[in-house]
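Shown here: the complex without one of its protein chains, the others still in place.
The block that comes next holds subunit A.
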Amino acid sequence: MKLLTHNMLTSHVKGVTKGYPLLIKATEVKVSEEEFNPNFVSRMIPKLEWSALVQAADGLGHLQDLPTELIADYEANEDFLRKVHRVLLEVEVLEGCLQCPESGREFPITRGVPNMLLNEEEA
(Lines give C-alpha, C1' and ligand atoms only; values in the text may rest on other atoms or scores of the structure.)
Protein backbone atom coordinates (compact mmCIF):
# COMPACT_ATOMS: atom_id res chain seq x y z
CA MET A 1 0.00 0.00 0.00
CA LYS A 2 1.49 3.29 -1.09
CA LEU A 3 0.90 6.46 0.85
CA LEU A 4 -1.06 7.91 -2.07
CA THR A 5 -3.57 5.10 -1.63
CA HIS A 6 -3.57 5.54 2.13
CA ASN A 7 -4.48 9.19 1.66
CA MET A 8 -7.71 8.14 -0.06
CA LEU A 9 -8.67 5.35 2.34
CA THR A 10 -11.00 5.93 5.24
CA SER A 11 -12.64 3.85 7.92
CA HIS A 12 -16.14 2.76 6.99
CA VAL A 13 -17.15 1.11 10.22
CA LYS A 14 -20.85 1.75 10.86
CA GLY A 15 -21.53 4.76 13.03
CA VAL A 16 -18.04 6.21 12.77
CA THR A 17 -17.95 9.86 11.71
CA LYS A 18 -14.25 10.62 12.17
CA GLY A 19 -12.71 7.66 10.42
CA TYR A 20 -10.06 9.58 8.53
CA PRO A 21 -7.15 9.34 8.35
CA LEU A 22 -6.48 5.72 9.25
CA LEU A 23 -3.50 5.23 11.54
CA ILE A 24 -0.74 3.15 10.03
CA LYS A 25 0.95 0.50 12.15
CA ALA A 26 3.64 -0.92 9.92
CA THR A 27 5.84 -3.93 10.61
CA GLU A 28 7.39 -3.99 7.15
CA VAL A 29 7.99 -1.04 4.88
CA LYS A 30 9.65 -1.09 1.49
CA VAL A 31 11.18 1.78 -0.41
CA SER A 32 11.65 1.34 -4.13
CA GLU A 33 12.42 3.56 -7.04
CA GLU A 34 9.51 4.67 -9.19
CA GLU A 35 9.70 6.71 -12.34
CA PHE A 36 9.24 10.41 -11.58
CA ASN A 37 6.43 12.10 -13.51
CA PRO A 38 6.18 15.76 -12.39
CA ASN A 39 2.83 16.37 -14.11
CA PHE A 40 1.29 13.40 -12.40
CA VAL A 41 2.52 14.48 -8.98
CA SER A 42 1.35 18.03 -9.62
CA ARG A 43 -2.13 16.83 -10.44
CA MET A 44 -2.35 14.60 -7.37
CA ILE A 45 -1.47 17.36 -4.91
CA PRO A 46 -4.81 19.23 -4.94
CA LYS A 47 -6.63 15.94 -4.29
CA LEU A 48 -4.58 15.09 -1.21
CA GLU A 49 -5.22 15.77 2.43
CA TRP A 50 -1.80 17.24 3.05
CA SER A 51 -1.70 16.93 6.84
CA ALA A 52 -2.73 13.27 6.60
CA LEU A 53 0.12 12.64 4.18
CA VAL A 54 2.65 14.31 6.45
CA GLN A 55 1.33 12.43 9.48
CA ALA A 56 1.51 9.09 7.67
CA ALA A 57 5.03 9.64 6.30
CA ASP A 58 6.24 10.82 9.68
CA GLY A 59 4.75 7.81 11.44
CA LEU A 60 6.75 5.54 9.15
CA GLY A 61 9.93 7.49 9.67
CA HIS A 62 9.99 8.59 6.07
CA LEU A 63 9.07 12.24 6.34
CA GLN A 64 12.65 13.39 5.71
CA ASP A 65 12.54 16.91 4.30
CA LEU A 66 8.96 17.00 3.08
CA PRO A 67 7.44 20.35 4.15
CA THR A 68 4.64 20.07 6.71
CA GLU A 69 2.69 22.76 4.88
CA LEU A 70 1.93 22.76 1.19
CA ILE A 71 4.03 25.38 -0.57
CA ALA A 72 2.70 27.85 -3.12
CA ASP A 73 3.58 27.47 -6.82
CA TYR A 74 4.49 23.84 -6.37
CA GLU A 75 3.82 23.02 -10.06
CA ALA A 76 7.08 24.60 -11.13
CA ASN A 77 9.13 23.46 -8.15
CA GLU A 78 10.79 20.25 -9.28
CA ASP A 79 12.68 19.82 -6.05
CA PHE A 80 9.46 19.92 -4.06
CA LEU A 81 7.66 17.64 -6.51
CA ARG A 82 10.43 15.06 -6.18
CA LYS A 83 9.99 15.04 -2.42
CA VAL A 84 6.26 14.56 -2.80
CA HIS A 85 6.85 11.83 -5.40
CA ARG A 86 9.05 9.90 -3.03
CA VAL A 87 6.54 9.97 -0.20
CA LEU A 88 3.48 9.28 -2.32
CA LEU A 89 4.80 6.55 -4.60
CA GLU A 90 8.09 5.11 -3.36
CA VAL A 91 7.22 4.24 0.24
CA GLU A 92 5.09 1.11 0.57
CA VAL A 93 3.67 -0.59 3.61
CA LEU A 94 3.93 -4.33 3.03
CA GLU A 95 2.90 -5.69 6.42
CA GLY A 96 1.07 -4.16 9.34
CA CYS A 97 -2.39 -2.76 9.80
CA LEU A 98 -4.57 0.31 9.43
CA GLN A 99 -6.45 1.46 12.51
CA CYS A 100 -9.70 3.37 12.61
CA PRO A 101 -8.98 6.48 14.69
CA GLU A 102 -12.45 6.47 16.23
CA SER A 103 -13.36 2.82 16.83
CA GLY A 104 -9.86 1.34 17.10
CA ARG A 105 -10.80 -1.41 14.65
CA GLU A 106 -7.73 -2.74 12.87
CA PHE A 107 -7.58 -3.74 9.23
CA PRO A 108 -4.61 -6.00 8.38
CA ILE A 109 -2.16 -5.32 5.57
CA THR A 110 -0.68 -8.50 4.08
CA ARG A 111 1.88 -8.55 1.25
CA GLY A 112 1.02 -4.97 0.48
CA VAL A 113 -2.75 -5.52 0.44
CA PRO A 114 -5.04 -3.94 3.04
CA ASN A 115 -8.06 -6.05 3.89
CA MET A 116 -10.85 -3.61 4.63
CA LEU A 117 -13.69 -6.13 4.89
CA LEU A 118 -16.10 -5.52 7.72
CA ASN A 119 -18.02 -8.14 9.68
CA GLU A 120 -21.78 -8.28 9.25
CA GLU A 121 -22.28 -6.33 12.49
CA GLU A 122 -19.91 -3.53 11.51
CA ALA A 123 -21.18 -2.91 7.99
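By definition in this document, contacts are C-beta pairs under 8 Å (C-beta built on N, C-alpha and C of every residue); 3 or more make two chains touch, one makes a residue touch a chain; residues count from 1.
To be clear about the criterion, contacts and distances are computed from a predicted model.
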item: Complex member absent from the view - protein name from UniProt, among "Myotubularin related protein 6", "Fe2OG dioxygenase domain-containing protein", "Kv channel-interacting protein 4" or "LL-diaminopimelate aminotransferase"; value: "Fe2OG dioxygenase domain-containing protein"
item: Interface residues of subunit A (partner: the chain not displayed); value: 1-2, 4-5, 8-12, 20, 28-31, 33, 39-40, 42-44, 47, 61, 90, 94, 111-118, 120, 123
